[in-house]
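All protein chains but one are shown in place.
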Amino acid sequence: MQDVKEFRPKIVAFCCNWCSYAGADLAGSSRLSYPADVKIIRVPCSCRVNPLFILRAFQRGADGVIMAGCHPGDCHYTSGNYFARRRMTLLFSMLDYLGIERERTRVEWISAAEGAKFSKTMNEFAATIAALGENKRLEDLRCKN
Amino acid sequence: MKRLSFARLNEFFAAIAASNALYLPVDNSKGKAEYKKWQEGTEMSRQLNTLRSAKDFFFPQTENLMEFKMDGKSVEVIDTRREAEDFVIFGVRACDAASFKILDSVYLVDPVDSYYKTRREHGVVVTLACARPAETCFCKVFGIDAADPAGDVTAWETDEGLMLRANTEKGEKLLSLTAALLEEGDERAVEAAQEKTREIIEKLPLSSLSTEGLGAGKTAELFDRPEWKALSEACLGCGTCTFVCPTCQCYDVRDFDTGNGIKRFRCWDSCMYSDFTLMAHGNSRNSQVERFRQRFMHKLVYYPDRSGGTFGCVGCGRCLSRCPISMNIVKVMKTLGGKNK
Partner (left out) sequence: MQELMKKRAIELLADGTCDRVLGWEKGDFAYDQTPALFHTAEELRASFVYNGFSAANLSKYLVKECRAGGKIAVFLKPCDTYSFNQLLAEHRIKREMIYVIGVACDGKADVEKLKDAGIDGITDIREEGECYVVSTIYGDKTVKKAEALAERCLNCKSRKHMAYDELIGESGEVVPNSGRFDMVEQLEAMTPDERYEFWRGELSRCIRCNACRNVCPACTCEQCIFDNPKSGVAQKAAVNSFEENMFHIIRAFHVAGRCTDCGECSRVCPEHIPLHLLNRKFIKDVNSFYGEYQAGEDPAARPPLGRYEKNDIEPGEAGGNRA
């Protein structure tokens, strides 16, 4: 019998360089903790996140994927996050339509000054995913052993 | 010749399934037949043929070949093959049964494909003679008799019940498993059923299709024919014809990086795809005309060249009903062949 291990969710967070990644930095320098289960991937803008990135994160074993960018109106490139917002809205709705748990994907707008929001968001999201359990519906078993 | 009353068909399947995995055509949610594993309550499809061919049993669309694990500078090669189980496919039509011979001629000659060979050895094929061939059928053109299919066991649906004839040792063994359910059957019932089928075959619109001008040795005559351009004009370059074809045998070997090792697998490939012949130096078939020509030349000329004249098509008609733009081997034969004008 194998030991039943406590489920530790794997979370991928796509963070835009200008706001949310800086927000994560601030969280760190302010000694606000967020779960080590969150793996950050820095992107130049939330608009860089292609739907394929989200799916590939799930394929590679993520149990939850979150995208964080500048608040609408504050994009470093003026309008990138507005486009990203439309894309993710449609993609998440589609994933839901395919029966994939809606809670596994999330978008949050986090500015460079919001270290506390970063930490709170990640803690909340990690707790949500931990409660949901392992990603089974968008998993690629080949990547799981 | 053995006879099984239709009322005992279920018992017959149960007797086989007791010691083998038994697969037979079953209607799916769209009313199309596909091979499914038999279990109590499974009802056999009444369709003429399955949407996909029976080649999947011996040559599946994807298959793991081996795995590699890296540890520092050492690489471990892992054979992922499991012990193969014995299985029986029931209800294979004459065309698909003939396709196995074509696949064998590719995979069982040196160097033998051991993955394919293992499955061939473990599989028993029970064919079912066609009672009502469709307008898209043209197996007769290639010398295949839909009323007398090959296989380890041949079955006929007759007025007196299901008639069964073992053709091989494997077939004898299979029928011995069900001996308690079988009685001696009368050849005449089979002959009557065969006659009916053959009468229908004579009436089929494609039965008179000619292979004249096609076949072994025709490369020089056919390769540069101007008609290829118009024939391939509408081709979408999809793989539908290839993937529903019982004789298409090409595959690609790929490595999948799992993040902690490599899984090497093979999967069907299609000569209709733009990257089929992509190599380090580039691509040798850059246009759809060339790819299209390759597919039909392979079936109608190159394969016959290598096989003593046997065509690489069995006339199952799947590509006729599935091609999105209704271009198919029959239209190619009619355009390029001698007698079909």
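Note that the chains are named A and B in the order they appear, and that numbering of residues resets to 1 at the start of each chain.
We adopt the following convention: contacts are C-beta pairs under 8 Å (C-beta built on N, C-alpha and C of every residue); 3 or more make two chains touch, one makes a residue touch a chain.
Keep in mind that this is a model prediction, so the values were computed, not measured.
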> When the whole complex is taken into account, which chains on show are touched by the absent chain?
Replying inline: A, B
> In the complete assembly, which of B:A134, B:L177 or B:I262 touches the absent chain?
Replying inline: B:A134
> Taking the entire complex into account, which one of A:L32, A:I100, A:A116 or A:A130 touches the absent chain?
Replying inline: A:I100
> Which of B:S19, B:Q39 or B:Q61 touches the chain that is not shown?
Replying inline: B:Q61
>> Suppose we count only contacts with the excluded chain; which residues of chain B make the list?
In response: 28-32, 34, 48, 51-52, 61-62, 132, 134-136, 200, 203-206, 230, 233-234, 236-240, 242-244, 252, 254, 256, 265, 267-270, 273-275, 278, 320, 322, 324-328, 330-331
> For chain A, which residues reach the chain that was dropped from this view?
Replying inline: 51-52, 55-56, 58-59, 72-73, 79, 82-83, 85-103, 105-107, 137-142
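In this text, only the chains that are shown with their structure count from here on.
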> If you look only at chain B, which of its residues touch chain A in the complex?
Replying inline: 256, 258-260, 263
> Can you list the chain A residues touching chain B in their complex?
Replying inline: 60-61, 142-143, 145
